[in-house]
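One protein chain omitted, others in place.
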Amino acid sequence: MKITKHDVEHVARLARLRFSEDQLDLFTDQLNTILTDFDKLQQLDTTGVEPSTHAANLSNAFRDDQIRPSLAGEEALKNAPAHERSCFKVPRIIEG
Amino acid sequence: MTKALSQMTIHELHELLKKRAVSSREITQAVYQRIDAVEPRVHAYITLTRETALKQAAAADEKTKQGTIQPLTGIPLAIKDLLCTAGIRTTCGSKILEQFIPPYNATVISRLKEQRAVLVGKTNMDEFAMGSSTETSYFGPTANPWDLERVPGGSSGGSAAAVAADECIAALGTDTGGSIRQPAACCGIVGMKPTYGRVSRFGLIAFASSLDQIGPMTKDVTDTALLMNYISGHDPRDSTAVNREVPDYTRALIPDAKGLRLGVPREYFGASGIDPEVEKAVWEALRILERQGATLTEITLPHTEYAVAAYYLIAPAEASSNLARYDGVKYGYRHPKETDLRDMYEITRAEGFGAEVKRRIMLGTYALSAGYYDAYYRKASQVRTLIRQDFEEAFKACDLIVTPTAPTPPFRQGEKLNNPLQMYLSDIFTIPANLAGLPGISIPCGLSSRGLPIGLQIIGNLFEEEKIIHGAYCLEQNSDWHLTKPSLA
Partner (left out) sequence: MRYETIIGLEVHAQLLTDSKIFCGCSTRFGEGPNSNTCPVCLGMPGVLPVLNRKVVELTIKAALAANCQIVRYSQFSRKNYFYPDLPKGYQISQYELPIARGGYIELEMDHGQSKKKIDLNRIHMEEDAGKLLHELDGVPADHSYVDFNRTGVPLIEIVSEPHINTPEEAGEYLRILRSMLQYLEVCDGNMEQGSFRCDANISLRPKGAPVLGTKVEIKNMNSFRNVMRALEYETGRQSSLLESGEKILQETRLWDVNQGITESMRSKEEAHDYRYFPDPDLVPLVIDDAWIDEIRSTLPELPREKKERFVKEYALPEYDAAILTATRQLADYFEECVRLGPQPKVVSNWIMGDILRHVPDTRDISQFPVTPSHLAEMLLMVDKGTISGKIAKIVFEEMVASGRMPQFIVAEKGLVQVSDEGALEKAIQEVLNANADQVEQYRQGKEKVFGFLVGQVMKATKGKANPQVVNELLKKMLAG
């Protein structure tokens, strides 16, 4: 076993996903199959190989410090599931 | 037999429009008639924009009357539903964005609007472009017009099917690991993934940001060259869009292949899982090109066998982060019951995403998580470097690399849905170009004994789309696979 059901539960919490017991079993099984296959990468010696973040060798893309119009009026809130008084509304968060 | 308007290509229709032999309104109506006839069976679209399309067509006709027609003016195009369209819902094939109406256009959409192209609708796709069969869409699967029991490929399966079934004149798709080329192959059309950075990604709802690229899906190579002319170019809103001149790609439409050195990678042939019919069709196409003056060289891309693994770690890792914004706060679906914060997140996301998306979020989160980053994400990124180096080496000996697009003709619906790893292997030949940022095209090169389309892939060096178009056009001009249509009566 590469990845245990416990690992899957932990990763689900990190990713803010929730699964039933059956789904957890299925995902554990499928992720294991996939990761076992992907273990072939470990055969490759990559010592000293720079990782590629991009395919292209790009650098330094900037914009000037200029104000551009923000969304007008309540446009920002138009797609919001819940909003009130120009704010996005979420369940009460207890801080601390 | 005269072709119906909906069957024609961009360049054919442009000639007619220019002569005022036909109006955009007539073309658009013809396209919708075709949609009315076949869409219930094909299901290529998530959203149709009939009313606005007819208005756009009328406006295009007005421009044409004023003598300001441009090459795409009045042409009905279909857009994959992960390219943002201002005021038109953009779902990404997902429940979580079912009601999302962007207040902005993707840069490519703005460019098409400048041309006064007509937007027919938003095409179906695998949810968040994660899939190779268009079966993971929240809005149901798209059927392959050549065989309604089979998948159209994916993730741009809706765009591919719409082009193949004449439900539009041409379409835009996106390609992260083959999502333009593989469905193009499955549906017998032309599909090109440009060099990473050639086309702005602004407004493309990200799956894997370092791999995603927008490209044309068309009925022939000429139309691909035309669309490339107008979607390419620098965009100050995308840091990864390269500031580099856009050539006139139609100048690369050269009917012979003189001087082209074609590399045939040994790793792509005779591999396990490749259908002999596919291999045979590709070899026949290579011989056509050879007869037209191309030379063939065997090349090697030694890290090919690691590409799928590297890709399916990098892409899900980026996706796990890109899809974190779907949290029920700012837009999109939120679980309707009042809950605490954690429930809002977890139930919203559990209900809003489908199984394949969740699988990839899990895989990607795991690959980035403490203790696994080096073994998975970092390792995969290093392998990505090796794959890039393979291509750099190979292009010293050839101009273009020719391979099959997909290992098999389109498979049956449901066949691979429960076997993710099998599904992932559908992209085995297309993934390496994404990892290396290279441009690639798929063009029809034959039909299987069951009458299913087979696609040939041509990969070029960075920003050498012109050579690809040259090679593809030569093959097209010396074969007639692109004229063969599915029999959807």
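Note that the chains take the letters A and B in the order they are written out, and that residue 1 is the start of every chain.
Here is the rule we go by: a residue touches a chain if its C-beta (ideal position, glycine included) is under 8 Å from a C-beta of that chain, and two chains touch if they have at least 3 such contacts.
Keep in mind that this is a model prediction, so the values were computed, not measured.
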Going by the contact rule already stated, which one of B:47, B:321, B:389 or B:478 would touch the omitted chain in the full complex?
B:321
Considering the complete complex, of B:230, B:331 or B:429, the missing chain is touched by B:331
Among B:16, B:246, B:271 or B:341, which residue is in contact with the omitted chain in the full complex?
B:341
Touching the hidden chain in the full complex, which residues of chain A are there? Just list them.
10, 13-14, 16, 53-54, 58-71, 76-77, 79, 84-93, 95-96
Considering the entire assembly, which residues of chain B contact the chain that has been omitted?
82-84, 90, 92, 97, 100, 102-104, 106, 201-206, 208-210, 236-240, 317-318, 320-321, 323-325, 327, 329-331, 341-342, 345, 365, 368-370, 373, 377
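Operating definition for what follows: only the chains that are shown with their structure count from here on.
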So, what's the distance in Å between the C-alpha centres of chain B and chain A?
24
What part of chain A is in contact with chain B in the complex they form?
3, 7-8, 11-12, 14-19, 27, 30-31, 33-35, 37-38, 40-42, 44, 46, 49-56, 58, 61, 63, 71, 75, 78-82, 88, 90-93
For chain B, which residues count as touching chain A in their complex?
99-101, 103, 195-197, 210-211, 236, 239-240, 242, 303, 305-306, 309-310, 312-313, 320, 324, 327-334, 338-347, 349-350, 353, 358-359, 361-363, 365-366, 369, 375-376, 378-386, 388, 420-421, 424, 434-438, 462
